[in-house]
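A single protein chain has been omitted; all remaining protein chains appear in their positions.
Moving on, here comes subunit A:
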Amino acid sequence: MPRTTDVIIQLTVNNHPGVMSNITGLFTRRAFNLEGILCGRLEDTKTSKMYLLVNNDNRINQIIKQLEKLYDVLEVSICTNCDYEVFDNIHQLIQGK
């Protein structure tokens, strides 16, 4: 269920060292908020999938356009059918509840 306060951006990226810092570096440099990251390698490929939890504000289009410009980012989309509870579960893990 999508929520109005947050959005999950779904990325397909080249799987090699440095990709994660390229992406998080973009968020730092452009002063975008990044609330959570999930990342894992796609089996039998050289790519990974990343899910970024970000605030749903008027900068979302700019974030997506900037992500699309990154060399190792192959696909970017807003995930409409993602289960936001995944991030909630992680939240619980982090908080030790």
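Operating definition for what follows: a residue touches a chain if its C-beta (ideal position, glycine included) is under 8 Å from a C-beta of that chain, and two chains touch if they have at least 3 such contacts; residues count from 1.
We adopt the following convention: contacts and distances are computed from a predicted model.
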Its UniProt record identifies the chain omitted here, from "L-cysteine S-thiosulfotransferase subunit SoxA", "Sodium pump decarboxylase gamma subunit", "Acetolactate synthase" or "TRAP transporter large permease protein", as "Acetolactate synthase"
Among A:21, A:45 or A:89, contact with the omitted chain is made only by A:21
Determine which one of A:15, A:47 or A:66 touches the chain that has been left out. A:66
Across the whole complex, the chain not displayed is touched by subunit A residues 17-18, 21-22, 25, 28-29, 61-62, 65-66, 68-71
